[in-house]
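Input: one structure, supplied below.
Excluded from the complex is one protein chain; the other protein chains are retained at their positions.
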Amino acid sequence: MSGRELSYLQAFNEAMHQLMAEDDDVFVAGEDVAGKGGVFGSFVGLLDEFGERRMIDTPISEQAIVGLGIGAAVAGLRPVVDLMFMDFVLVSMDQIANQAAKLKYMFGGNASLPMTITTNGGAGLSAAAQHSQSLEAMLCHVPGLKVVMPATPYDCKGLMAASVREDNPVIFVKHKRMFGVKGEVPEELYEVPLGQAAITREGSDVTVIAYSRMASEALAAAATLADEGVDCEVIDLRTVQPLDIETIVASARKTNRIVVVHEAVRFGGLGAEIAAQIQEHAFDHLDAPVARVGAPFSPIPFSPALETAYVPSAERIAAEIRATMHRPAPGVTV
Amino acid sequence: MSGRELSYLQAFNEAMHQLMAEDDDVFVAGEDVAGKGGVFGSFVGLLDEFGERRMIDTPISEQAIVGLGIGAAVAGLRPVVDLMFMDFVLVSMDQIANQAAKLKYMFGGNASLPMTITTNGGAGLSAAAQHSQSLEAMLCHVPGLKVVMPATPYDCKGLMAASVREDNPVIFVKHKRMFGVKGEVPEELYEVPLGQAAITREGSDVTVIAYSRMASEALAAAATLADEGVDCEVIDLRTVQPLDIETIVASARKTNRIVVVHEAVRFGGLGAEIAAQIQEHAFDHLDAPVARVGAPFSPIPFSPALETAYVPSAERIAAEIRATMHRPAPGVTV
Amino acid sequence: MPLDPEIVKDLHRRMVRIRFFEEAAGRLFEANKMPGFIHLYVGQEAVAAGVSVALRDEDQISSTHRGHGHLVAKGGDLNKMMAELMGKATGYCNGKGGSMHICDLELNMLGANGIVGGGVPIAVGAGFANKYSGNETVSVVFFGDGSTNIGAFHEAANMAAALKLPVLFVCENNGYAEYTPREQSMAIKDVAERAGAYGMPSKIVDGMDAMAVFEATESALVSVRAGEGPYFLECKTYRYYNHHGIQNLGLSYRTDEEVEEWKGRDAIDAIEARMVADGVASEAEVEANRASIQAEVDEAIDFADSSPMPDPADLLDNVYSDAVSSDAVSSDAVNSEVRS
Partner (left out) sequence: MPLDPEIVKDLHRRMVRIRFFEEAAGRLFEANKMPGFIHLYVGQEAVAAGVSVALRDEDQISSTHRGHGHLVAKGGDLNKMMAELMGKATGYCNGKGGSMHICDLELNMLGANGIVGGGVPIAVGAGFANKYSGNETVSVVFFGDGSTNIGAFHEAANMAAALKLPVLFVCENNGYAEYTPREQSMAIKDVAERAGAYGMPSKIVDGMDAMAVFEATESALVSVRAGEGPYFLECKTYRYYNHHGIQNLGLSYRTDEEVEEWKGRDAIDAIEARMVADGVASEAEVEANRASIQAEVDEAIDFADSSPMPDPADLLDNVYSDAVSSDAVSSDAVNSEVRS
């Protein structure tokens, strides 16, 4: 099947078709998921194939949508519940973080929550402050949740399969600006296991750690740096919770210089956790501080002129890589 | 007025009395704040002094409580709105993080939001997973909010004065287990400015950075370590957003060894941001990785036997300080 | 038509079981043997008992912060309950949940909840699963008058109605939310008026009369099981103790007379009087039943008392269903492995 190309969105959609076909316990509930097939078309065709019993258009009720998923999961189904925009996790945060995340633990293990929450994150569409956020750091701070953020069509399909088959609550975040990105995708259903990062470019000088759309920006920056004689290793985390810290630390020990990149606000973003862990686990290996690229400390502006300046880009990543490379190794005085 | 002692709770309550007396625009709305004086007694006596116009018992509606504060603030008042438990910020997260935090920015500056959200955080009362959380990392990741977490009666009063007089949305988090803690508190109203950490113990060997209840645990650990010949500097952050990074970095450059402590879950907690920034700003000064003490990766258990193991303590902090001290400085091979 | 004597006895038994369990829990709390918060169900027994006698085993129930009564009524194991409240390893949640998170999924009791209104969407989800599976099972959700002011309740009620789900909404209107009288937080006379906002049929019933609650539940369940969508039952009731803890009289937000008046209509007293009057049971039989339940409660106390505390080594169990992932995300666990 090599060479078969699908878009990121098609890959997701194909995963949904196959997952629903293999397991009658899988259903989808959310706003405009059935008739419309999702705001961005993620669920197109599923109503025709699986009918109204399994494709449910709900009222605008993000708390009840997530709660529906929790209750149905506890009762034995395998729900996929959709929040149109990642910003809306803030509307249903109680159900996500106080209920779904904690239920199994609070109940002493006597519950299983095979629920996947799908949503669309990221900026770049001039959708302004309430429709563009990357809020994964909040979710990763809540024990009990898993958080998946695919960066390629291949992963979008394979990670979705793993998420839906997983017995824990998973938040699966597509990136709004990647729907049209194409890539090789096998026809049969396969899993990309949660918690395993991918080294998408091997290199020896510096490691760039990213996920979601920034994983491709990181590759673009690495290409630029290659022309400048800097050999970047690029890691695509794929799953941000669980975090594949082994892969990260191994690479840090190899290259000794690290740049962590995400679209989310830099302050308190996942990059902070990654930087903190790297210096914990590879302190003696670091030739420079772990650098972080993220959004500045402001809400997301509407105007393209401002949004472009706001969202991290290959150029900004490249600049940070250069700064990290130019930093003299410890002991070398300038 | 030296020598006058109040408890943490009395200090807060006195601040409220004085703030309401000085400014008729200040009012309090929340569940059981008026008749009962707050679940923990924070607002006792205010109904008698200021009447029902200014002390408002609301329905159980955390979203509408915060929204009430936002709207009243935009319309020119200076609201104090109360969420009984910090865990309930998750119920009203949309109003806090999508609305209050972003409103001024989205409106191009054409709004002012002098609102203070008061709440009670922290574990230690066997209140289990939904009544014990420390969620400040989520709030600090949202540009537009300020987050205050006092550790002493003196700060509880002075920071509350600064918070209420502040023109930005502030979340003021008392710690449930500190209400009875006594300390010197001047009678007149004074401000402790937001964003300024306090060095509560000067020392030269290692810096312990903490806030809220962990600030006193850190002092206790420092006392233990002093007996062991280790001279700890202790920083109480007081405000976690804005973060007083200058004080942190200056201390790091002095002692070269750092332990950051908080009660919140370690993964993705504020300690990660602090560690990341310290290694960014003081890389060449560090003799050991920035160490972090925080809660393990699980919801908060109910049973005292488990909760005691869960919540960071002076003992755990002391152990981490020792580990950090025993780490050989770079270049020294063992 | 008089009720089947077996049903009356069952109602009585469940109510006494709740009452004795709660009174014991209250005394242990007072004696500092019970950590955390405790919200006693005493006074409201007729609601949990009346509803649960009308249910089938497979029907789910979901509860609130005031959740002991519902679990006892559904047949909860008092040993495991008492042990959980004391934070013991032998408790329902191995001491991890406590009073506010007590549950028994085998009995289809989907849990108490510490977040007011938080359990309502989850109950609706269980109702969805019933409809999806095409069975006749009903999901019953208990909630207080105060909780109907919170958004999650509203969304869930509307969702149940819009999707026509088999959910029975049971509002326990005890007149207060913590220390605030109901009238102060809603400008309506009966909570049941809210059902109209969702197009849900509703009924108001005397929540101090277990037989009335039972009968109202039975008839509500007919339409719910028939697939006609959710139903709203408001039970007017009262909690004898303070919102939290064991104080009873002398509270600032309600009069002692009010408390006494409601106690004068005590559901257990009433049903016992009727049992004897109707010849369902003799006074001696009633007394014997009470004694045997008291023995069960006493045994539960002994069981809990003699049970061990949980082992801190189990602290991180059951965060996830797979041990692997919960280790992988624990940076502390990773620490030891990869620390250089």
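Think of it as A, B and C in the order they're written, each chain with its own count starting at 1.
Here is the rule we go by: a residue touches a chain if its C-beta (ideal position, glycine included) is under 8 Å from a C-beta of that chain, and two chains touch if they have at least 3 such contacts.
Here the structure is a predicted model, which is why all the values come from computation and not from measurement.
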Among shown chains, those touching the left-out chain: A, B, C
Sole residue of B:66, B:185 or B:325 that reaches the chain not shown, by the stated touch rule: B:66
Of A:57, A:231, A:246 or A:284, the residue in touch with the unshown chain: A:57
Contact with the hidden chain (one of B:32, B:94 or B:136): B:94
Chain C, residues in touch with the chain not shown (by the definition above): 149-155, 158, 161-162, 164, 184-188, 193-194, 196-200, 229
Contacts of chain A with the absent chain, listed as residue ranges: 31-32, 35-36, 39, 57-63, 87-88, 91, 125-131, 266-267, 296-299, 301-306, 308-310
Touch list for chain B against the chain that is not drawn: 27, 29, 53, 56, 58-59, 61-77, 79, 94-95, 98-99, 103-113, 143-144, 146, 167-168, 194-195, 241-246, 249, 253, 273, 277, 280-285
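Heads up, the rule we're going with is that only the chains that are shown with their structure count from here on.
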Chain pair with the most C-beta contacts: A-C
Chain whose Cα centroid lies at the greatest distance from that of chain C: A
Inter-centroid spacing, chain C versus chain B (mean Cα positions, whole Å): 35
Chain centre separation (chain A, chain C; CA means) in Å: 39
Between chain A and chain B, centroid-to-centroid distance (C-alpha), Å: 30
Two or more partner chains touched - positions in chain C: 93, 95-97, 101, 113-115, 118, 151-152, 319, 329, 331
Per-residue overlap in chain A, given as positions that touch at least 2 other chains: 94, 98, 105-106, 143-144, 273, 280, 283-284
